[in-house]
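Our next item is chain A:
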Amino acid sequence: MSEHLSALIVVLPLLAAPVCLLLRQTRMVRAWTSIVAWACLCMALTLLERVHTGGVITYAMGGWDPPLGIEYRLDALNAYLLVIVTAIASVVFPSGVILTDTSLPEGKAHLYFAALLLCLAGLLGITSTGDLFNVFVFVEITSLSSYTLISLGKNRQALTAAFSYLVMGTIGGTFLLVGIGFLYQVTGTLNMNDLALRLPELLGSRTILAGFAFLMVGGSIKLAVFPLHQWLPNAYTHAPAAVSAFIAATATKVSYYLLARIIFTVFGAAFVFDALHLHWLLMPLAIAAMFAGSLAAVFQTDLKRLLAYSSIAQIGYMTLGLCMASETGLTGGIVHLFNHALMKGGLFLAVACVVMRTGSSSVNAISGLGRKMPLTMAAIVVGGLSLIGVPGTAGFISKWYLVVGALERGWYAVSVLILLSSLIAVVYVWRLVETAFFGVPEHEVCEVPWTSWLPTWILIGATLVFGIWTDVTVGGASAAARALLGVTP
Partner candidate 1 sequence: MIENLPPGMILILGALLVPFLRGRVAGLYMLLLPVLGLAQLLALPDQYSLNLEFLGYELQPVRVDRLSRIFGIIFHLAAFLSVLYSLHVKDRIQQVSGLAYAGAGIGAVFAGDLITLFIYWELTAITSVFLIWASRTEKAHRAGLRYLVVQVLSGVLLLAGAIMHYEESGSLAFGHLGLGSTGTQLIFLGFGIKAAFPLLHNWLQDAYPQATPTGTVFLSAFTTKLSIYALARGYAGTDILIPIGAAMTAFPIFFAVLENDLRRVLAYSLNNQLGFMVVGVGIGTELALNGTAAHAFAHILYKALLFMTMGAVLHRTGTTKATDLGGLYKSMPWTTFFCLIGAASISAFPLFSGFVSKSMILTAAAEEHHLGAFLVLLFASAGVLHHSGIKIPFYGFFGHDRGLRTREAPLNMLLAMGCAAALCVGLGVWYEPLYALLPYAVDFEPYNVTHVVTQLQLLLFALAAFIFMYKVHLEPPEIRAIHLDTDWFYRRAGKRLALSLGASVQSLWAAVTGSALGVAGGLGAWVARVHRPGGPVGEPLPSGKSALWAALLLFAFLVLALLVSDI
Partner candidate 2 sequence: MEPHPPQNPPPPTGDEPGWPERPKNVRRLIALTIVLCVAAVAADLFYSKHGHYGFENITGFHALYGFFSYVGLVLIAGQLRKFLRREEDYYD
């Protein structure tokens, strides 16, 4: 049983999704999805533990050995990511705000939960599989369920947002497929590890280069790298609040993983950065994302939209870590991935609490709520501080590594830009604090029940814990960074 764990973690939510349709009753479906998420978390933790003690885990799906069969291959990086994704799912799925802000008709909630489970299965699948075509399939599973989930938002804008995402997501997915085709054409294999062995001799080939370009752009669309981020703000803004929390905290992270995997494991840092100079292209985009995202966040009038633009900036930071292609830089990127999952998940959940009570997610909705909903507002403040990167919060740790990574590479200007863009974050976070604590209350509301604030605070509290206790996050991330860099000579 336990040797099948790496497959089971993907198969369980996939099979659990149809079960939702049988259970039908909202209460039971909700309990079911939560249990599945928790089970997945337990499996992910076991797998991470095993990877750290026993090294890489490989699993041949259906008993067909790689490279012909589909291989599931877990190393320090994807085991770490499995934990992040399942942890977020196990906090978000049971939370009291899960159904807030949706346009679900009465008695249809089981479909929504089924879509959530499918999305989770897709994310876990992308993360665990070692087969490129399998990646494409799971990307599409994730995307299709995300389109559905986003379209369930309360306002009609959710529909257009989902449609835009569908168009962009399909283009991204198809680009990935084209890229995979090019690689297969030259190497005759789809297994990432096998590709890594065969590619070094073929890197001069134009087919391979074209394949690389398609894979990069496809991955960048999914990751929402500036300026391919256009689908993201509307999708996060108009999706149901809990869906925003789940997707914002996991989907872009998994795309980041995918990009890192393609760059470092399949092609190798030497080719991508030393020969192709990818950072010339990617780094300006990352820096533009840091500033454009943060500045746009300053001017937003909707909380979810503000957080969405802030996400674009955070993706910029993570991409920057990727460009550094050093252990410190990648550690920074991966720790930021972890921390950002926690703080964005927590912040979106806090916004969901606001929506639950006030019915609105506009910035004005939290006016003066500091007294009425102290726990929720405190969560927003702490999460905001972490977004800025204030010492003592998790955000500081990751920015620190990024700055140090930039200095190590001798990119002094970049390190200054990281600090400057963090100052912009001060402005938009301050707007929230000012509105919440110095504004005049517009709504007569009370604090949300514990089922809603507790999940928020689990994530926000974790940002505080991991701001001080960094062994787990930084240790895991640097192991992951070494795993990524280790395959290249």
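Here, contacts are C-beta pairs under 8 Å (C-beta built on N, C-alpha and C of every residue); 3 or more make two chains touch, one makes a residue touch a chain; residues count from 1.
These made the cut because all candidates are chains of the complex that A comes from, given by their letters.
No experiment lies behind these values; they were computed from the predicted model shown.
Chemist: Check each candidate in turn (1 or 2) and state which touches chain A within the complex.
Modeler: Here, the candidate touching chain A is 1.
Chemist: For the complex, which residues does chain A have touching candidate 1?
Modeler: 163-164, 167-168, 171-172, 175, 204-206, 209-210, 212-214, 216-217, 220-221, 227-234, 275-278, 280-281, 292, 295-296, 298-301, 305, 309, 374, 390-392, 397, 400-401, 403, 407, 419, 423, 426-427, 431, 437-438, 470, 474
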